[in-house]
Each structure stands twice: as structure tokens, then as C-alpha cells.
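This is the structure I have questions about; it appears just below.
Apart from one protein chain that is not included, each protein chain of the complex appears where it belongs.
Our next item is subunit A:
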Amino acid sequence: MRVVIVGGGQAAASVAATLRKPEFSGEILMLCQEDCLPYERPPLSKKYLLPSRANERKTIFPDAYWPAHEITAKLSCTVTGIDPIRKIAKSDHGSIGYDHLVLATGSSPRRLPERMKGNLADLCYLRSLEDAGQLRRRLACSNSLILIGGGYIGLELAATARTMGLDVTVVERDVRILNRVASTSLAGTVRNWHQHHGVRLLERTEVKAFTDDHGVTGVLLANGEKLTSDCIAVGIGASPNTALAFNAGLQINNGIAVDAFGQTSIPGIWAAGDCASFPYFGRRIRLESIQNAIDQGEAVAENILGSQREYVPLPTFWSDQFDHTIQIAGLIEPRMKAVIRDAPSGRSYWHYRDGLLQAVEVTDDPKSYSIGRRMLSERLSPSAEAISDGNRNLKDILKTCRKPVMA
């Protein structure tokens, strides 16, 4: 049996590593567009950009892992088409037959319309090691940075650049930073960190156009104000890479649509990671996180090997900004009520809906996060009173919830 994986990111690595079990003697082939073995993207907006850090990619597995596990990684190889009838993947390195095909093509930064760019030479986007290398060189010779977009990547970049001493402005079109991905309470805490460190945050602020006056790049805002800086970076979200799947006739719905097992609308073709949308409690969601790439990749690999494992994750995410760490388990949605718990090092936000715990957001308090995550994954719901009682130990609360209720 031959499994061909399209992509060489976190999800591709997870599929390959999970497939390579002692009982699987088939061929595993990973076709990666990028020119290096799978690496971690999270550092690219964080430590990697700091001049004090070695200019080194952080690999997902040591380089020796791949040959030792007989996984063939073809680098700089772009898959250009799929023939699902003859079961062939076509690439710029030739065609190859498969028994199972896994699409782990990831996502790409959403781009601003070309017309907004005006005569500006370049706007920086961040996804790959190559992008990060360019940005690193740019930041090293810049005194100021404007970020378009106050999502996680924009805010992480803002924190990193500010740590390097640059003047930093973040422009966010929405009513607030992190509007779709964090609660109002957590966003408030994050806003404080940035303001405390001297980042200028402009929320509810729209960009009208970019300008370039003799090498000085600028941003013209809808309110008429004009900002100038040495460098402009954009982080306004990402879109799933679905062109290949679409052209092969696969169903697309906010990403490559897969069923609970990770299979696409054509049997034998699977998808995992940023590019895939999957059923989740009566609706369809797509996640962009390391946890999702690893876990969905694992489920797909096991299902290729014959399991019938449904992928029903507890979504988790983290972000590092300045000396702070945010950790989130569960999905933040409207109509949730937050209970806040303070710890010596940080704070946790426990989100309830209809009296049930739905999500936990934590800043600088990994122990509370570990326990909250465990409660959510075991579908336990501690009472809001217990959680809000700072004198009660979380681990004891966890133990109490675990006790079976007597009928």
C-alpha cells in the first residue's frame, strides 16, 4: 500500500509519524512544496524574529527521523493535480499513483486587495520560514512597524517588534482586537499588556490606502489620519488551501469538507489540518492550530489503517506575547458568561453557557489551564460558585466533579 501526503507541515508530519507503526509496512511519501523538512510555525512570529536568537528553524522531528522511519520526503515538490479515478497525484516532479491520498495543504495569509497597495513596493505577510527570514531582515533595519490586523499573529508580531525596540502601531478594523477568537475579558487583558509596553492600538480603525513618499511608507486611515513607518506587515487571517481539492472535484465548504473520520467526499482521499473543515456538534468548523493539525492528522492516519475513529476534538490554542502566555481550551462563542479566577502568577477565565462550562482562557497560569482543559475534555462542569471561590483548590474541584453522582 502507498500513502501519498500532499504538504509538509504539522498535519503532514503527524499523519506520516502515526502511520509508521510496526504493523504498517506500506510506503509513505510526503510531497512538500517548501524546501525544508517539517518545522514549527509558531516561533516564526515570536522568538525566531529576535536578532539575539540563532537564525534556525525548529524542526518537528530531528532530520534523521525521516530516513530512519522510511518516510520519503520529497522537498520543493508542488502537487498540481489529482486524478481521483486513476488514483494519481501529478506534481512538478512527475506523477505518482496512490492507494490513499492525504491533503495537508494548510492555509495561506489572506491578502489585502491589490488596488489598496498603490505604489507601495511591498507589504509583509507571514506564513513560512522564508517569509519570516525576510521579515527578520526588514525588522533589523527598521525603527517602526505598522501592523494591519489585531489577531494573534498581528499581536505576536507587535510584541516581538516592540521587544526589539521598534515603534509599533496595530490597526484593527473590528470593534476590538481578537474579536472572533478571544473573549472580551481576555482581549482587555491583552490590550493592557500592549499599552503597558507602549504599543499603539487603534481599534475600530479602517485602512483606506497605502502610500509611498520617496521611500517612506505610509498608511492612510479612513478617518483621514496618516501614519508612516519603515515597515508594514499584514495579519488579517488565513484562508484554507483548497484549489487542488476543488479542481479534483472534492466538496469544499469553508475548507476541504471531510466527514467525522477525516475522509473527503471521494473515498481514499483524506484531509487534515488548517485546510480541512469537519463536523462538530451539529455544525462544521475549521481550526487553525497546532493541536488540531496533530490530532486530526493522527485520526486520519489511524482511519487509513482501518480504525473507525471519529475526530471530536477539544480545540486548544496558545499564544505568547511579551513575557505572557495565553492558553485557551474550548471555543469562545457569543452568549457565554465568564467567571474570573486570580492566581499568584496570572488569571483564568471560565466561560459558561446554560450553566455548563464551555471554554477556559488562561494567562500565565499553566496549572489552572491543565486542570481546566482536563475538565473540558472529560466533559465535567464544575459549578461557577466553586470556580469563583479563590480559596478552593482547582485540583480538589476536579476530583469532586469526577466523583459519580449518586442517583
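What we mean here is this: contacts are C-beta pairs under 8 Å (C-beta built on N, C-alpha and C of every residue); 3 or more make two chains touch, one makes a residue touch a chain; residues count from 1.
Assume contacts and distances are computed from a predicted model.
Engineer: Just to verify: the chain that's not displayed, which of "Thiol reductant ABC exporter subunit CydC", "ChrR-like anti-ECFsigma factor", "Naphthalene 1,2-dioxygenase system ferredoxin subunit" or "cytochrome-c oxidase" does UniProt list as its protein name?
Structural biologist: Choosing among "Thiol reductant ABC exporter subunit CydC", "ChrR-like anti-ECFsigma factor", "Naphthalene 1,2-dioxygenase system ferredoxin subunit" or "cytochrome-c oxidase", the correct UniProt name is "Naphthalene 1,2-dioxygenase system ferredoxin subunit".
Engineer: Would you mind spotting which of A:Val4, A:Ala17 or A:Ala338 touches the chain that isn't drawn?
Structural biologist: With A:Val4, A:Ala17 or A:Ala338 as choices, the missing chain is touched by A:Ala17.
Engineer: Which of A:Val170, A:Ala248 or A:Ile294 sits in contact with the chain that's absent?
Structural biologist: Per the contact definition at the top, the residue touching the missing chain is A:Ile294.
Engineer: Spell out, residue by residue, where the missing chain touches subunit A.
Structural biologist: Answer for subunit A: residues 13-14, 17, 40, 60-62, 65, 290-291, 294, 316, 318, 325, 327, 366-367, 369-371, 374, 395 touch the chain left out.
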